[in-house]
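One structure coming up, written as structure tokens, with questions to follow.
One protein chain is absent from this view; the other protein chains keep their places.
Order of writing sets the chain letters: A, B and C. Residues in each chain are counted from 1.
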Amino acid sequence: MTAPLLRVEGLRRHYASGGGLFGRARYVTRAVDDVSFDVMPGETLGLVGESGSGKSTTGRLVMGLEEPDAGRVVFDGTDLTSLSSSQRKPFRRRMQIVFQDPYAALNPRMRVGDFVQEPLLVHGAEAGPDRVAALFRTVGLDPAFMQRYPHEFSGGQRQRIGIARAIALRPQFLVADEPITALDVSIQAQIVNLFQDLQESMGLALLFIAHDLSMVRYLCSRVAVMLRGRIVEMGPTEAVFGDARHPYTQALLSAVPIPDPAHERGRKRLAFDAGGYAFPPAAALRDLGGGHFVLMGEAA
Amino acid sequence: MALLAIEDLSVGFAREGRFARVIPGLTYGVEAGETLGIVGESGSGKSVHALALLGLLPQPPGRILGGRAVFDGHDLLAMSEARLRDLRGGRIGMIFQDPMTALNPVLTIGRQIAEPLMRHKAMSMRQALDRAADLLALVGIRDGARRLSQYPHEFSGGMRQRVMIAIAISCEPALLIADEPTTALDVTVQGQILDLMAELRDRLRMTMVWITHDMGVVAGIADTIQVMYAGRIMERGPVDAVFANPRSAYTYGLLQSLPHGSRPPGGRLMQIPGCPPDMFAPPPGDPFAPRNPFATPRCHVEAPPLRPVPDSVPGHMVAAWYDLPRLLA
Amino acid sequence: MREVWRALTRRSGWLGLLGATLLVVLVLLAIFGPWLDLPDPTRTNLRARMVAPTLSWFSLGAHPLGTDQLGRDILSRIIAGSRVTLMVAGAAVLLGGVLGTLLGLISGYFGGWVDRILMRLVDIQLALPLMLLALMVVAALGPSLRNLVGVLALVSWVRYARIVRGQVLAVREREFVQSARAIGASHPRIILRHILPNVLTPALVVATLELARVIVLEAGLSFLGLGIQPPDPSWGRMLADGRTYISSAWWIITFPGLALMLTVLAVNLLGDWLRDFFDPRLAVR
Partner (left out) sequence: MGRFLLSRLVDGIVAIWGVVTIVFVVSRLLGDPAILLLPVGATEEQLQQLRAGLGLDQPIWEQYLTFLGGVVRGDFGNSFQFMRPALSVVLERMPATMALAESALLVGVVLGAVAGSMAALFRGTIVEGVVMLLALLGQATPVFWLGLLLILLFAVDLGLLPTGGYEGPASLILPALTLGTFTTASIARLLRSGMLDVMKDDHVRTARAKGLLPGTVFLWHVARNSLIPVVTMVGILAGELLGGSVVTETVFSWPGVGRLIVQAMEAKDFPVVQAGVMVIATIFVVINLFVDLLYGLLDPRIRARR
């Protein structure tokens, strides 16, 4: 068995809100609470959950865009959380991120060619126009677009530009934070196929954060389901989708609309109150065999 | 008889001195008791035409260029604003996409539900608030009497959408237009809202127009599906027939580009190439032709009319010069 | 550039165009004033005291806008006054703008205690009506031109700092800045390449609005005798001097005030248009 490329252990991030000049914080949001998972080289792990479940924060913590309150992010054997930002820089070549909103993800005052070139310059890599043009072609864009500004592009094209920037340094690992959510339906498949092509040609490992369960089922070999900052179920995609054990996963799967009228007419949705659900005491991920984990209390 | 019959509705938009006919001429009807699901991407004109019907389209930049929309025997577009106002919120209810912004943040929920009742049912504030509490119970919000005095920010997104539904159905409308009411919601909440809407529709015997971009949602709630692209109807018909046997390359592409189950090794999604047209410079002919691998030369020059599909169920119509089943075979 | 032109010539843009034109004319007059064939603005002529305006432009030696109580030509004094006013206000706005933008950038980007201290300083300064602050400082340091510029800059940095900080806070969370952090770009690079270009336009908008405020403030100080000192002509001072003669010579206070109002109007028009063009959200300040 090979070693995981990325190992996340006990990651925690709490946000304090409220409070003032002297008061201590009034509310604590457990954005990410004791999250652990591995990503193997070349593998795609799906991270699903609803808005506010902590999935995007997890991605940001993995990338070091936010500091965790506790826990470790180990990349290829090195604990990144203990590194200074200059020690961390070499790892930035090897792991990158693609964002959700293709409108906010590009600097509106920078030519897209410069934007794609920037990581090459920052890391002192070969950054000539040919290299940038090659990147444009890799993501299916005409290199003639390099001189243009972001507002001249459609959503799908912008997302391609964001991807070109992310893969410029040939990373081994990519966080894709809801990369298709903001796109039109007819464009989503283009981007998913692009991810697939890149994965095959570059051997990329992918942390695919999404709330579209059908897409996750299609794209990911393993999936982790998050609820209010915690992973409640994780395992090989078919195990989780075919034999969901956690009530939240079951409710989620029962609610996914399927484009098939006959199926939809017979559907029974399971009720689940995500906000009111109480985690059982001493809950921990327990192995059901075959790498399928479910968050359960001790009694179970 | 059709409760709502739209004939040749045409809507334009002006921006920075340029003009676009975002809806070149739309004709369709909704039968009483029917649920029509309108599917389309951004820019397909699905939301714009609904706003235009009710006189809610901001003009300018929008402009209604012509057509009729007969509701219950009267043309909404020819009606005075005062008469249209009597219908809005009364016999025609509407629900919008984003429950976070669709409610007034500085007024209590109770007042916002009570307003249409006072307006259309001549209730006093007191009566209206009593009724509002019942309506909250109807849309599944417990402890309604207490929650009436709360403000929108004290409600979650799903709860706010329930409040919007309570407002829309408060006067028991004959027609309910729902513009992407579940798009901004999480999957499980979307499921709850879909169930609630189906139940209310049956209980109040409402006719419904449900606008969405999600094929899965339409499959669940609609009797008839109408697929729109670039302001035109590409295909329309009973959901079972259209999903089982799509005749428009666009409908087919949309359905095929969605993932089904897990990926077979080496498998790829079928993708629709290109991107939606710029409505300020639309392609001549069939607007989908430039992205359509099945397009015939005629598609590029002449827009096809919406015609019945000969060998399908009644009501199944498609706008295409090509014969998709034959091309696929 | 073409976009700017199109926006300027649009229906709502003509006011901005008007402002820009007025301002350009004013600046040209201020620069080329000395080359115009006009009477010396500081030369007194007691035989021609309080001559009423004549509009015979081309007759040599005439006073189109009249003369003041010392017989000085009002038109040439207004033009000479515009030089001083524009120089003082321009320098102050530039100085205040650079300082405020810099501090706003630092405050917004790094946050923490630097931010807290700076913003507290802003609050304190905002708790003091500007006019009073300027009055006090000028009274303390003496009304030299350099002090005046310094005081006006001190008064205006606050608004830049506030707006720029707010913008930085918004831009900092945008995904392209996150992306720059993700590729390991240095702080200076992120600030200079990604943040500064995206906050410059709001800062420019503030600069025009500040220019108008500072011009009025300077005129007010001069009016109270604490601004530009004689013999340098200044609009505020001309108004103050003309007060005494208000019942006998209306033109002494009318024309300098008109010049002041037109200048402020021009700058405001341009500023409003810039704001609407670049960022309508800045409207609520």
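Throughout what follows, contacts are C-beta pairs under 8 Å (C-beta built on N, C-alpha and C of every residue); 3 or more make two chains touch, one makes a residue touch a chain.
Here the structure is a predicted model, which is why all the values come from computation and not from measurement.
K.L.:
Considering the whole complex, which of C:Leu118, C:Leu148, C:Ala212 or C:Ile228 touches the chain not shown?
P.N.:
Reading the full complex, the residue touching the unseen chain is C:Ala212.
K.L.:
Just to verify: which one of C:Val25, C:Val114, C:Ala139 or C:Leu192 makes contact with the chain not shown?
P.N.:
C:Ala139
K.L.:
For the chain that's not shown, point to the residue among C:Leu36, C:Leu126 or C:Leu192 touching it.
P.N.:
C:Leu126
K.L.:
Extract the touching residues of chain C with respect to the undisplayed chain.
P.N.:
120-121, 123-133, 135-137, 139-141, 212, 216, 219-220, 223-226, 236, 239, 242-243, 246-247, 250, 253-254, 256-257, 260-262, 264-265, 268-269, 280, 283-285
K.L.:
Spell out, residue by residue, where the missing chain touches chain B.
P.N.:
Here the touching residues of chain B are 51, 54, 56, 58, 85-90, 93-94, 96, 98, 101-107, 115-116, 119-120, 151, 153-154, 164, 167.
The rule is simple: only the chains that are shown with their structure count from here on.
K.L.:
Just the number, please: Cα centre separation of chain A and chain C in whole Å.
P.N.:
Here chain A and chain C have centroids separated by 49 Å.
K.L.:
How far is the middle of chain B from the middle of chain C, if each middle is the mean of its Cα atoms, in Å?
P.N.:
Once rounded, the distance between the two centres reads 52 Å.
K.L.:
Mind pulling up the chain B residues that touch chain A in the complex?
P.N.:
Residues of chain B touching chain A: 41-42, 156, 186-192, 194-195, 213-220, 239-240, 243, 253-255, 257-263, 268-273, 275-276, 291.
K.L.:
Can you tell me which positions in chain A touch chain B when the two form their complex?
P.N.:
50-51, 154-157, 184-190, 192-193, 196, 211, 213-215, 217-219, 237-238, 241, 251-252, 254-265, 267, 269, 271-272, 274-275
K.L.:
Using the touch definition from the top, list the residues of chain C that touch chain A in their complex.
P.N.:
Of all residues in chain C, those touching chain A are 174-176, 178-186, 189, 193-194, 197-198.
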